[in-house]
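Below you'll find the structure, written out as structure tokens, and then a few comments.
Apart from one protein chain that is not included, each protein chain of the complex appears where it belongs.
Take a look at chain A:
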Amino acid sequence: MAQSAEHVLDHLELFRGPEYQQMLAKKKIFENPRDPAEVERIKEWTKTAEYREKNFAREALAVNPAKACQPLGAVFASVGFEGTLPFVHGSQGCVAYYRSHLSRHFKEPSSCVSSSMTEDAAVFGGLNNMIDGLANSYNMYRPKMIAVSTTCMAEVIGDDLNAFIKTSKEKGSVPADFDVPFAHTPAFVGSHVTGYDNALKGILEHFWDGKAGTAPKLKRKPNGAINIIGGFDGYTVGNLREIKRILALMGVQHTILADNSEVFDTPTDGEFRMYDGGTTLEDAANAVHAKATISMQQWCTEKTLPFVAEHGQDVVSFNYPVGLSATDEFIVALSRISGKEIPEQLARERGRLVDAIADSSAHIHGKKFAIYGDPDLCYGLAAFLLELGAEPTHVLSTNGNKAWHEKMQSLLASSPFGQGCQAYPGRDLWHMRSLLFTEPVDFLIGNTYGKYLERDTGTPLIRIGFPVFDRHHHHRSPLWGYQGGLNVLVKILDKIFDEIDKKTNVLGKTDYSFDIIR
């Protein structure tokens, strides 16, 4: 018996002991196991070009897709407004999943309710669930706003949110003038990125276009302010704070729309804050008067930005601007739109990022990377790698569309380092596995699920993306701005140096390069 009170062994060590190993060997007999030689043969076969071809010929099955469904994005956007409770119309299990998923990434509470629809609602529709649900939420959680979205169930049976909310108000579930914006967010269309877009547009539409017929439409009185939309982003906490810092440095009057940077980073001080920070409802309404709206992620705002443009504002979108050139473009655009000077401090920060790149790029130059994740994140990271002299060889986005593919290919074509690099829209991480075996790269960049690829293919994983479940606190540091660029650079370099050390630390064999200075 290896276990002891003094040195408690948990799963990390316990099962490696001989008694457990013997037990597992005995168990194997009852498992009707495959012949080990056959397992080995198939394993090797999955690494081949032949397997890759079959794998890429797949039309119906998805294996390890790198995307989630619309309502998750809707919940993520909704909590970015002051005192807002996301209310998902559909079956309750979905909400349990969204809350868990967000909590596992941010290590924060995630508040959201559902209308708990079951079989009877499937047959008769979910109106009664909406009427009771809104009344309960309103009384218990005292929100300033309830933002409604749907699940696939509610969409398949065709529940009409506009009518349901109207009826609920008539029945007294919430006061007539209480804000209940809504968005239809079917899980079988798009991804969490689409859900973010739909929910944000729904909320802006509510405030700007007459609150579903209950108030006059707002008349735009242009002012000098600028709206910023962050998009679905696992680094929302660090990123939005960094953007606010930059805007403050420049003295730009602004509104961050769907600012969820506080609610996913509340202090531990004896109090649970169900709502924290967020765009005030007044600011959300007044955002119509802004001079322009900047989206940090084009594919997160495909519907929202045209809607904003229709209201007379200038709109600009970026693709998750990471690194030097992308941040330059963002800052210059900000200055151009706002008419504000770019302060010396930002020039100094920029110079420091250039300095860091100059110090370190020799270690990155020519290295091949595979990237996967949301469409904008992939684009931003690929662009940064190109300017570091690295080769973003495979760029894969399960929720990337045709337009993304074209834009990615032209980015790759624009640089000598992007030659021979490929973008893969609509593919999943099992496709990526084939790519990594048949056309190996030096490093993989993506979310936590990439650890399976790292294990199978031996490609070291740099964790950037959503979700990151198995590392802590990454979301607190920005990836945007020059400071954020520095963070990304350090993440990449740390992994490169860790790999060099791992390969050179064999005593008496490879440790001639086990250097202390690099």
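Rule of thumb we're sticking to: a contact is a pair of C-beta atoms (placed from the backbone, for glycine too) under 8 Å apart; a residue touches a chain by one contact, two chains touch by 3 or more; residues count from 1.
The rule is short, and it goes like this: contacts and distances are computed from a predicted model.
J.: According to UniProt, what is the chain that's been left out of this complex called? Choose from "Phosphoribosylformylglycinamidine synthase subunit PurS", "Dehydrogenase E1 component", "Quaternary ammonium transporter" or "Nitrogenase protein alpha chain".
T.: Of "Phosphoribosylformylglycinamidine synthase subunit PurS", "Dehydrogenase E1 component", "Quaternary ammonium transporter" or "Nitrogenase protein alpha chain", the absent chain's UniProt record names it "Nitrogenase protein alpha chain".
J.: May I ask which residue of A:Asn129, A:Ser317, A:Ser338 or A:Ser360 touches the chain that does not appear here?
T.: Checking the options A:Asn129, A:Ser317, A:Ser338 or A:Ser360, the one contacting the hidden chain is A:Asn129.
J.: Of the residues listed, A:Ser78, A:Ser110, A:Ser338 or A:Ser477, which one is in contact with the missing chain?
T.: Here the residue in touch with the unshown chain is A:Ser110.
J.: For a quick check of understanding: of A:Val79, A:Met153 or A:Ala225, which residue touches the chain that isn't displayed?
T.: Here the residue in touch with the unshown chain is A:Met153.
J.: Can you tell me which of A:Ser100, A:Asn223 or A:Asn505 touches the chain that was removed from the display?
T.: Once the missing chain is taken into account, the touching residue is A:Ser100.
J.: May I ask you to list the residues on chain A that touch the chain which is not drawn?
T.: Residue positions of chain A that touch the missing chain: 1, 3-6, 8-11, 14-15, 19-20, 23-24, 26-27, 29-34, 38-39, 42-43, 46, 51, 54-55, 58-65, 67-69, 71-72, 87, 90-94, 96-101, 103-104, 107-119, 121-122, 129-130, 132-141, 151-153, 156-157, 186-189, 191, 266-273, 430, 433, 449, 452, 456.
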